[in-house]
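Removed from the display is one protein chain of the complex; every other protein chain stays in position.
Up next is subunit A:
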Amino acid sequence: MAAAGAGRLRRAASALLLRSPRLPARELSAPARLYHKKVVDHYENPRNVGSLDKTSKNVGTGLVGAPACGDVMKLQIQVDEKGKIVDARFKTFGCGSAIASSSLATEWVKGKTVEEALTIKNTDIAKELCLPPVKLHCSMLAEDAIKAALADYKLKQEPKKGEAEK
């Protein structure tokens, strides 16, 4: 008698638990909780992914990071005769935050002059993407990539020097 009651109880409890949808669905389905939606957006809706002609005199190419570190960014800028950056492209081997940082960097340099682009700080990138402390180095690498691209462009503008690029 008790066994039958216990059996029914067991089945009822199983049934109740298995079918209960009362848990808030939103909290359970948060796979990207680690990533801010701005970071995810840069991957899902990519902008400025690609390459420019690196042999061109108006294109500066910056390649920073190392595969052994798990972070490599290539950032290219195209500058017009007036010294304004008219186009930028990037490619990144790295985590979601690295991809977003370099993507945001290309968005920000467009329309700036070469001098203005030098003022872009990694802290601004990190703030815009709400990067957690453990991912701050991604924004630092993005800043390095911008500076490397600008340095490469400047080097190309110097007369009688060959196209020195990495």
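The rule is simple: a residue touches a chain if its C-beta (ideal position, glycine included) is under 8 Å from a C-beta of that chain, and two chains touch if they have at least 3 such contacts; residues count from 1.
Just so it is clear, contacts and distances are computed from a predicted model.
The UniProt record for the undisplayed chain lists the protein name "cysteine desulfurase", from the options "Myotubularin-related protein 12", "DNA replication complex GINS protein SLD5", "Dynein light chain roadblock" or "cysteine desulfurase". Taking the complete complex into account, A:35 is the one of A:35, A:108 or A:153 that touches the chain left out. Of the listed residues A:59, A:85 or A:99, the one in contact with the hidden chain in the full complex is A:99. Considering the complete assembly, subunit A touches the hidden chain via residues 5-6, 8-19, 21-23, 25-26, 28-29, 31-32, 35, 39-40, 43, 46, 49, 51, 63-74, 91-96, 98-99, 134, 137, 140-141, 144, 148, 166.
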